[in-house]
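What follows is a short report on a single structure.
Note that this complex is displayed minus one protein chain, with the remaining chains in position.
On to subunit A.
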């Protein structure tokens, strides 16, 4: 069965390692924080200027001056710090942040990503995504494999205006985990109960498939 958004987040949380500084994008990536192992040390950075983000505040304790990049009210954990936007992107550009997890409208087999604009229809802006994808060493994309019309979003070449080129390292969708290699997408894992054939059918790009593809462990 295809994964739901929380299960995608749960699978991506396995990529978060001990002593990582992590930046989470809006949407599914935000949910990843809920599933990170409790026995490792991880700090969450939000590009609007906070390191050491905690969970949402208790009702009645919201502070308009303490938000994340999704404009949601948040809390901070002991050891947290605040800084201005230029400093924040300085730490991103200088690769102090180990892992960036963000959403996408399309990804292509050479690691290009598009997630900020549909010409003539939707222009919300790139926010911090272009800076993050251009600088981060490790970028994982959380996205749906196909759009509402059933068309693949895992492509040979992106059709939408790009956010970044050759930057995506791994993609986790409701159907599969794929790694971006110099030769294209390599299928690493499949969602429980989803066959390799179903994944191939939902993928416009060529998939590199070597041996048996294991099921994801999302328990």
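The rule is short, and it goes like this: a residue touches a chain if its C-beta (ideal position, glycine included) is under 8 Å from a C-beta of that chain, and two chains touch if they have at least 3 such contacts; residues count from 1.
Just so it is clear, contacts and distances are computed from a predicted model.
Student: Have a look at "Carbon-phosphorus lyase complex subunit PhnI", "Na(+)-translocating NADH-quinone reductase subunit E", "Acyl carrier protein" or "3-oxoacid CoA-transferase subunit A" and point out the UniProt protein name belonging to the hidden chain.
Tutor: "3-oxoacid CoA-transferase subunit A"
Student: Identify the residue among A:39, A:65 or A:210 that touches the chain left out of the display.
Tutor: Going through A:39, A:65 or A:210 one by one, A:65 is the residue touching the chain not shown.
Student: Out of A:4, A:84, A:151 or A:215, which residue would touch the omitted chain in the full complex?
Tutor: Result: among the candidates, A:84 touches the missing chain.
Student: Take the complete complex as the reference. Which residues in subunit A touch the chain that isn't displayed?
Tutor: These residues touch the chain not displayed: 46-50, 55-74, 82-89, 92-93, 112, 120, 122-132, 134-135, 161-166.
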